[in-house]
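A single protein chain has been omitted; all remaining protein chains appear in their positions.
Per-chain numbering from 1; labels A, B and C assigned in written order.
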Amino acid sequence: MSQPDSTPGAITPAPATPAGAPLANQSAHTPARRILGLSPLGLVGLALVAFWVLMAIFGPLLSPHDAGEVLDMDVFGGISSKFWLGSDYLGRDMLSRILYGTRYTIGLALVATLLASGFGTLLAMVSAVSGGWLDSLLSRTFDALISIPSKMFALMMVASFGSSVRLLIITAAITYMPGAFRIARALAVNVQTMEYVQVARARGEGWLYITCIEMLPNMIRPVMSDLGLRFVYVVLLLSGLSFLSLGVQPPDADWGSLVRENISGLGQGAPAVLMPALAIATLTIGVNLLIDNLRGKRR
Amino acid sequence: QAATTPATPRRGGKVKIATQSSSTADTLDPAKTSHSTDYTRAHLFYNGLTKLDIKLAPVMVLAEEMNTDDATLWTVKLRKDVRFHDGKPLTPADVVFSLMRHKDPATGSKVKAIADQIESVKASGANEVQIKLTGPNADLPVILATAQFLIIRDGTTSFTKANGTGAFKCSEFTPGVRTVGVRNNEYWKPGMPYLDEIEIFGIPDEAARVNALLSGDVHWINEVNPRSTSRIKATPDFGILETKSGLYSDLVIRQDSAPGKSMDFTLGMKYLIDRQQIKTAAFRGYAVVANDQPIDPTNRFFFAGLPQRPYDPDKAKFHLGKAGVLGSTPIPLVASVAAAGSVDMAMLMQQSAQKIGLTLDVKRLPADGYWSNQWMKVPLGFGNINPRPSADILFTQFFKSDATWNESGWKNEQFDQLLVQARGQTDFAKRKQMYADMQVLIHEKGGIGIPVFITNLEGYSTKIKGIEPIPLGAFMNYTSGEYIWLSA
Amino acid sequence: MNSTVGRLIAQRLALGILTLLIVSVAVFFITNLLPGDAAQAALGQAATPELLAALRTQFGLDQPAPLRYFSWLSGLLAGQPGISLVNHMPVAQLIGGRLPSSLLLAGVTAAVSVPIALTLGITSAMYRGSKYDRAVNVMAVSMVSIPEFLVATIAVLIFAVHLHWLSALSHTAGITTFAQFVKAYAMPVITLCCVIVAQMSRMTRAAVIDQLTSSYVEMAVLKGAGPVRIVLRHALPNAIGPIVNAVALSLSYLLGGVIIVESIFNYPGIATLMVDAVTTRDMPLVQACAMIFCAAYLMLVLFADIVAIVANPKLRIK
């Protein structure tokens, strides 16, 4: 018997069903080398993510200059021994700016994602456990929220309350909460029918115990992989907002704003615009690869 | 480097102009025009009584002549044989209507404050009107050259199509999308305009605007970022048009609240401005160092004798120390993209401040609502002042103690008296001296720091001929439509 | 078709209308929280208290918010979504000028992206685990990972500025030939495809694989069916529900989510219209746009639901 998957596989597309490869290449299944349970692509993802997380923590210590210091009158400078990643539109050191920006990018996106997934999951469990009108109300409200395009919503929020880091986090969190809610609710409804939950109910446990101790741990894996994807979306949403000048405001800068504020250097191929874009791409690709290979173990 | 003007203009062709802004607020009502796109559009379809030449001196357009004895009562002779696009001739009633409507709040005119100087406008003959002002103002012909005072037909209430006397007829106008004008064959200036058709639309994104120019999709753009100039210059068949003007973004230190109340704080902040750095870093050299007073060197009243205030961290430190703000809690400094270059300036000031132990907390706010809610309300922020046709208008609107837009809340009786005296003064030398005194007052006591006058940068295709920059606004002070032509 | 399908559809429709109502209330009251109003926005630097008051009365902004909401709602129900506060044109006319462009862009993008995405998704599901599958996957991930404004700007630099093949701007007016059409639409469509193809193909792949691991597919293999038959006759018909759903979700992005593409290519779509409306606080217009986005989303989802219902014999046949 194959090991029972610890998660109810309704949402994750491939539950580990033993029914197998219907297509022709069954014999071609070569055992891939796995380290930490990850395929080579997954390892690449892990390395990228780990690199950027380390940069977020230690980046400012490593950075050669202060992020705001104007060092040169030459702008959009190329890669040189003075500016490892070139200089920006004011003649500031791009390497330092990217390193400082790592915190904003990862921090903002991480907090927003955690909020979205955390509250989404919490509400989903409340919704699934309580059922009835509360369930309908929450589901309907989130449906309505999901139908407003995310950038429009962000735009209205920023227009209403001014752009601040706190507001960006709240906006991104609200934008991505409905999706997290939907997925977590489907999971919770599934887990709730599991017999161990019934056993706990029949034992007389309170709903807090049931949701937190019995249900949550068994939803956490798909919720986490969803969280990873959401993180990518938040990074992209924030960079999109930066493009519309609604994102993180100077002198602070996340990578999206770095791309944005230097975009006029693109025509001359300035590293100042390419490097932060590269940073965004590597981070999101890394997260994607990592998640794909966590989830797709048996594919 | 204005394009040289070959002798014979060529007729025909279509020109596309892309401006920096366009929205559903776009309008064909001259009274409501509020930015370069609107002005440019309005000048295609309407004429004013006057216009400004390249030296900012007034030139007659629909007015044949304007006469006055006391600078208070003006007689305007109108040009004959001018027809609106609907075929009706221009009459004094049109002028009366066009000028008087600004005084009605319901019109929502952008120049109501200025128009309130006009006491009445009356027809005084078949082709003559009389304008009576509430007080003397020798600059009336200059004032009437602004876009809002363009002449529309008597009784016009709907502005879905333009009915003016201008060189082009409106063939399409979609707010936020585009405006298309086709040649008005009955235009009263013989042989003009040269173009068959002209199209204006907005491309808010600067990079996109430059790309559109370089890819040949448009012929002329404004608001070019100094950082894009090298790219445009490097591309054959494209040029950069530099127009030095009185445009400036200024540091506004409110004189009526916390740190700004102390004169030492104000002075300290002025010494903290590294004008040279701002000029090179923020504007890539496309700016003229300013001296904390609003009259720019192109203006005939510019006082060259005023000593330049240097960037002096020591003096700044001394004054700010006296004001007691060093090392203490961060002071918020509000900037916005609404005030061009202010964000960069704020960041550069923050860096300078850090060196002397002053912590500036730069807050960048969205352009949205900036003018209503932040500008002139925060203790330390930025403003952005477009060039005004006359020193008087500028001083009256922004520096008089009771001015609507007295940015820093500055109050100076001596200044106010000088301003009123200068209006009635007809002797140029004496007048210039008065303006010089006022400039000194603002320089020393005013609550604003003006780092630089910003050079207007436009990009154009060298196929366009006939360009003569006017140091007030882009696109030849927005009137380019009727003067330019396309080379083969 | 039978009453079950009818009832299911009616139920979805009713829920959709309820959702629209919730959105209209939400949008109205969020926008009411916005600092400043149409009068302030219109006057900008020139605002003085008396001018503001005059304009507010003219716009009807001096009335209480709930009253304004209900008069707007009743107007909407009567097919009159109001008059723009900013330029006094009927909102219907403003939207009418932009919506066709938006729909055209969305339509062209959908027509290009859906076949590509489905092909990629289905083939990579068929050859899952192969080099091809991995290549497609990495490509898809990279495509979604690059901010769209960068993709768009780079495309403009290459194809318009340097090569002069395509137009940097997408004018919708004056297109008469197919070549002009391609010239104008190629770049926005490519950019948008980058955003949505990856999403759709990945979900298609997952949905098809889901079916490919099912017992009846195994059964079909044991009946001697070849790979093509298995995917087309067995897996696909059962994957239609989730695939259509994924497609609908991705396509719903094409109306409201394209601000950046519209602003870079200067495309006169409805997203920029709404951005303008928010900036100028033109409430009737903001409301109308929000309702359109929401309705479009709901319609797509409803359509997906119907397709899923009709494709599923368990629901279709009682």
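Here is the rule we use: contacts are C-beta pairs under 8 Å (C-beta built on N, C-alpha and C of every residue); 3 or more make two chains touch, one makes a residue touch a chain.
One rule holds in what follows: contacts and distances are computed from a predicted model.
According to its UniProt record, the chain left out of view corresponds to "ABC transporter ATP-binding protein" among "phosphoenolpyruvate--glycerone phosphotransferase", "ABC transporter ATP-binding protein", "Dihydroorotate dehydrogenase" or "Fumarate reductase iron-sulfur subunit". The missing chain, though absent from the view, touches A, C when the full complex is examined. Note that of C:A14, C:I158 or C:M219, the residue touching the chain absent from this view is C:M219. Across the interface with the omitted chain, chain C contributes residues 213-216, 218-226, 229, 233-234, 237-238, 311-314, 317. Listed for chain A, the residues touching the missing chain in the whole complex are 1, 3-4, 6, 18-21, 24-27, 29, 31-34, 37, 194-196, 198-199, 201-205, 214, 217-218, 298.
Convention: only the chains that are shown with their structure count from here on.
Taken together, the touching pairs cover every possible pairing of the chains.
The interface with the greater number of C-beta contacts, when A-C is set against B-C, is A-C.
Distance from each chain's C-alpha mean to the overall C-alpha mean is smallest for C.
Ranking every chain by how far its Cα centroid lies from the centroid of chain C, the top place goes to B. Computed from the mean C-alpha positions, the centre of chain A lies at a distance of 46 Å from the centre of chain B.
Mean C-alpha positions place chain B and chain C at a centre distance of 40 Å. Residues of chain B in contact with at least two other chains: 207, 211, 214, 367-369. In chain C, the positions touching at least two other chains are 34-35, 153, 157, 161, 263, 278-279. Within the complex, the chain B residues that touch chain C are 18, 23-27, 32, 34, 105-106, 108, 110, 112-113, 160, 172, 174-178, 201-205, 207-208, 211-212, 214-218, 367-369, 371-373, 375, 404-405.
Within the complex formed with chain C, the chain A residues making contact are 13-14, 17, 19-20, 22-25, 29, 41, 140-141, 143-152, 155-157, 159-161, 232, 236, 239-240, 243-244, 256, 259-260, 263, 266-267, 273, 277, 280-281, 284-285, 288-289, 292, 299. Residues 34-36, 40-48, 50-51, 54-55, 58, 84, 86-87, 89, 94, 97-98, 153, 156-157, 160-161, 164, 167-169, 173, 263-266, 268, 272-273, 276-280, 282, 285 of chain C touch chain B in their complex.
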